[in-house]
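Take a look at the following structure, please.
Only a single protein chain was left out; the remaining protein chains are all shown in position.
Naming follows writing order (A, B and C), and every chain is counted from residue 1.
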Amino acid sequence: MTDIQQKLIATRRKFHRFPEVGFTEFITTYEIYKTLKPMDYTLYLGDDVLLRSARVGVPGKDAFLHSYKRAAEYGVPEEFLDYVKEGTTGVIATLDTGKPGPHFAARFDIDGLPITESADEDHIPEKGGFKSLHEGEMHACGHDGHITTGLFLAEYINAEKDNLKGRFTLIFQPAEESVRGAKSVVEKGWLDDVDYFFSGHLGIRNLPVGTVSAGTTDFLASSKFDVKFTGKSAHAGVEPDSGNNSLLAASAAALNLNAIARHGKGRTRINTGTLSAGSGRNVIADTAFMEIETRGETTELNHYMYNKAKTVIQAAADMYENEAEIIDMGEAPNAACSKELIETVKEAVKHNSKITDLKETLPLGASEDVTMMMERVLKKNGKATYMLFPFALKYGHHHPKFDLDESVLHVAVSTYIDIVNWLMKNG
Amino acid sequence: MTDIQQKLIATRRKFHRFPEVGFTEFITTYEIYKTLKPMDYTLYLGDDVLLRSARVGVPGKDAFLHSYKRAAEYGVPEEFLDYVKEGTTGVIATLDTGKPGPHFAARFDIDGLPITESADEDHIPEKGGFKSLHEGEMHACGHDGHITTGLFLAEYINAEKDNLKGRFTLIFQPAEESVRGAKSVVEKGWLDDVDYFFSGHLGIRNLPVGTVSAGTTDFLASSKFDVKFTGKSAHAGVEPDSGNNSLLAASAAALNLNAIARHGKGRTRINTGTLSAGSGRNVIADTAFMEIETRGETTELNHYMYNKAKTVIQAAADMYENEAEIIDMGEAPNAACSKELIETVKEAVKHNSKITDLKETLPLGASEDVTMMMERVLKKNGKATYMLFPFALKYGHHHPKFDLDESVLHVAVSTYIDIVNWLMKNG
Amino acid sequence: MTDIQQKLIATRRKFHRFPEVGFTEFITTYEIYKTLKPMDYTLYLGDDVLLRSARVGVPGKDAFLHSYKRAAEYGVPEEFLDYVKEGTTGVIATLDTGKPGPHFAARFDIDGLPITESADEDHIPEKGGFKSLHEGEMHACGHDGHITTGLFLAEYINAEKDNLKGRFTLIFQPAEESVRGAKSVVEKGWLDDVDYFFSGHLGIRNLPVGTVSAGTTDFLASSKFDVKFTGKSAHAGVEPDSGNNSLLAASAAALNLNAIARHGKGRTRINTGTLSAGSGRNVIADTAFMEIETRGETTELNHYMYNKAKTVIQAAADMYENEAEIIDMGEAPNAACSKELIETVKEAVKHNSKITDLKETLPLGASEDVTMMMERVLKKNGKATYMLFPFALKYGHHHPKFDLDESVLHVAVSTYIDIVNWLMKNG
Partner (left out) sequence: MTDIQQKLIATRRKFHRFPEVGFTEFITTYEIYKTLKPMDYTLYLGDDVLLRSARVGVPGKDAFLHSYKRAAEYGVPEEFLDYVKEGTTGVIATLDTGKPGPHFAARFDIDGLPITESADEDHIPEKGGFKSLHEGEMHACGHDGHITTGLFLAEYINAEKDNLKGRFTLIFQPAEESVRGAKSVVEKGWLDDVDYFFSGHLGIRNLPVGTVSAGTTDFLASSKFDVKFTGKSAHAGVEPDSGNNSLLAASAAALNLNAIARHGKGRTRINTGTLSAGSGRNVIADTAFMEIETRGETTELNHYMYNKAKTVIQAAADMYENEAEIIDMGEAPNAACSKELIETVKEAVKHNSKITDLKETLPLGASEDVTMMMERVLKKNGKATYMLFPFALKYGHHHPKFDLDESVLHVAVSTYIDIVNWLMKNG
């Protein structure tokens, strides 16, 4: 194994140990900051990274307190925690070469998932001793690898800065999961004058390491929303008739949401990811809370699902004489990669020996709030693409046994570096 | 208002302020202890009150920790907390007159409910400034009044001890809600040689203060159990097909549990009081947890509900390819009051001017783990009854605006005193 | 076996062979008429029996045509069929002794059920060769025995008419099942000047033959209604999204109707007895039809169920963007037997050797549209009771293997005769 590969693996494993869910990436933000600090970047933190009010799905105070304590125990200094403690996480690093040239931007998402990592013996992070130290949180989507890719790209740009031209912006974005964070970075204006925007994902397609797609299709548009049912409690033994059962309203909603008719025009999705209802065994439940998402192959198909879902939820509330409140928590459009930038990537990596199968595009089949960023770049006449770096997936993304094939990291880093170099010559 | 009435109200309001759910009655236990301490009772605490292993539905460590801190802040001394900190709450007070005579026992339940008390202006505890100080917990069933009744009866017995004969056992029982605590007291042997056993409830029937029933019918037999569904998580956008959805399994179970056919032979009940499922919005839920109870007019009818419920739960698990684990959390039989003791009560209170409408029996229509105690007393050839002390119920038991009509307290206390006096003459 | 017993059995078996569902009792009406014809009764048929417009749940033309043909083939003359062919079935027989005395009325219901009778070898009607000849229809509730009782009572009164006083009205009522027929007889005025009204049921309670209850408690109030869901059809493969699925609306309604909370104040029932939806496998169903009933221990409890059911149905329609039409099909109140008449029965049968266990009352636990008649009689200051004549029930009422213990017939007939005789002396 080469030196660089060993370093990539070490970095990834470090971040793998302390996964933090969206907007609580206190340790993660600090570690990214610490790595970039010695380089020549201008670094932005806290309210300089994102527009606080444009965040969606921000956790509650207890969650922040919990993460604060954990980060303090980890050793994050209090003065650093002041930047992030209210959920203004993430780092943006900029570097201006001083020479005329294009504005290159790349985005790396940094958050983990609310999943407890597998402790099975055959799960490599368990065996290798780098499993998540955070009960209930896990890097089960590969963002630890994204951070690693971003940091090594940063190192390359910094090292080569005298040979480069134009400007560089590296975005370490919080809270990609549930498409919550991108909007707040976009609204802060960071994407407004980007010429070339790149992002991508490790894994996704179950193909051999060495496969790279220059662009991505099939971003699913998505809506995220919460539902609160409010009914009436009553003693379940003495007078069950006088309750308005929120737990049953929510259960009826959940079943009938999944039963929304498939659409003739393309793929749709719905998921009630969480449901919690009721206060005690012998009390008719008077509250229920659900976290729901819809998706569609197009924005139109997503709206079909979203509107049907609202109908189902209201009817389920009516059925059990409950009130239903629907709280929108975010929305991602679908998006298209710039054809020219796909061509650019194809040209740039032509001689990359790590890439054994170069594809024009691969389908994502999921939602990514990067589409918010791509939409803004395209609107401002920049170009954008999103690349995939597949590997053999033993377990799917978001599975407690999901694991990166770490050899994909070098493929990703070398692709970004090829792109930077090509743009220096041709951009 | 008489002096005694004012004292009763003050005591009740004190306990009303710090409701604690079953097995976490740390402050409550301490305050009961403190009141009884100056009297001539032998007091039992901790493992002397109950058989630890016979408790059901014991909360987790976090709950104990939380209540511990709260009680410590309240001022309960650490050495006292050592008795109760692992959920061995409650107090038993005994007094032996040294003179031959019957063994009289009375039981008062002391726990609150996991309900947040109403802050509406027309809610008297709010107006009167004695609302629950514990967010999410409330004396919504009247056990604060039961404690009060028990303490004033204790005071009377103590004061009159030279004029009394036989032995007295006063049981301040934890965790009546969800019928969890009585069994552990019974298994400790406290009911094994009782001659006359009394307990009762304030409220229940919406009748004027002054109504008293000497006995109670219609105890509902009840089973309490938890269900854990275990499925398989998956990314809800990319591969919803590869998940085994626990949230939908639980929702299907909840709906179909309530749809279990009513029974031709009498009253049945079912309630899924709480449901929590899933870990994140975009993940197919791979766990769900439900707290359920069934009831029946007879033990047989309760078993009908319990067995049907198990069938429904297993089928719901199968439907979504989940595993279901059913964990029994307690069971109360139904019970019958001793006819002789009903007659005793009727005789004893004949001249009680506070009682304006004396009834032989009234129906409970609910479950009470006192039936465990009654069953043991009867089995050991003692006699048992359970009295009701109704008042006008503006809101039902377990409602956030439930409130005692405090004038009922004197009715209850004077009834118990009349019984003690009558037994001294005739028992 | 006595001669009278043999005759009772023969009559019952004759009627058992041609069960006819409510308002299509063409053969049954004819056979009753034929039996009464030679006696001295004034007989009423067709629109003289009932108020056509007050019938509920009247079958459609096809059903009448089908029964017409069947009756014609059986041998019912065309001129007789003219009386009944539009669903004006039943016979009323009156006899005025010419002597002053009370007005005695008794009611016997005559309809069968839409159930196919069992052809099991151990089913006595199969073995005995008197099983239903009408596929899909069956005397599965014992009304064949009621007819038999009524005809033998008629024969007795006719034979003894010179020794009797007052007036007699014998009502052979159609369409008791689903509580549809009584109202139309009541509205015709037949109950308006009755002094003593009697009716009853064979079976119901699983007790030995010889048990008789002089009165009945626990009539369940009941509402019967149909629901039509109207949605929108669509090709299920090409554009499932553009359908409004009535089959799912009805399914959601059915499940959630059964899940309506039990009532703290007493027994309730709900049943969706039939559901039919959709037109073809590959078409989203755009219609659904349900036949539903609710019941309650009191009229108030029945209304609780009925109102909740309407809420559920409307919400289920909304959930799938359907229209729901609710068509009321009948309603029975609950009722109470006259205490004096219960005493009368007890006196009257004191010396009846066939009665081995005389009870004041037994509970019905079901609905009976006789309560409409009782209500009218009581309102007009008459007295009414409803008696039960139990036998050992191998299978419940409405079961394909339900069967009368024919020895109960003589118990019932002799009870009615005793009552007539007693009233002649004391009425």
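Just so it is clear, a contact is a pair of C-beta atoms (placed from the backbone, for glycine too) under 8 Å apart; a residue touches a chain by one contact, two chains touch by 3 or more.
Quantities reported herein were computed from a predicted structural model and do not represent experimental measurements.
> Given that one chain is not shown, which residue among C:D195, C:E293, C:E331 or C:D403 touches it?
Within the whole complex, the residue contacting the unshown chain is C:E293.
> Touching the left-out chain: which of B:I115, B:V194, B:V212 or B:A316?
From the options B:I115, B:V194, B:V212 or B:A316, the contact with the absent chain belongs to B:A316.
> Determine which one of C:T11, C:S233 or C:T299 touches the chain that has been left out.
Of the candidates C:T11, C:S233 or C:T299, C:S233 is in touch with the missing chain.
> Would you mind spotting which of C:L36, C:L95, C:L207 or C:L247 touches the chain that isn't drawn?
For the chain that is not drawn, the touching residue is C:L247.
> Suppose we count only contacts with the excluded chain; which residues of chain A make the list?
Contact residues on chain A toward the absent chain are 255-256, 258-259, 261-262, 264, 266-270, 365.
> Taking the full complex into account, what residues of chain B touch the chain not shown?
237-243, 245, 248, 252, 256, 259, 261-265, 284, 304, 311-312, 314-316, 318-319, 321
> In the whole complex, what residues of chain C lie against the chain that is missing from view?
113-115, 177-178, 204, 220, 222, 224, 233-240, 242, 245, 247-248, 250-252, 254-255, 258, 269, 271-285, 288, 291-293, 295, 329, 365-367, 396-400
What we mean here is this: only the chains that are shown with their structure count from here on.
> Counting in whole Å, what is the centre-to-centre distance of chain A and chain C, each centre being its mean C-alpha position?
Distance between chain centres, rounded to whole Å: 66 Å.
> Counting only residues that touch at least 2 other chains, which ones in chain B make the list?
255, 258, 269, 365
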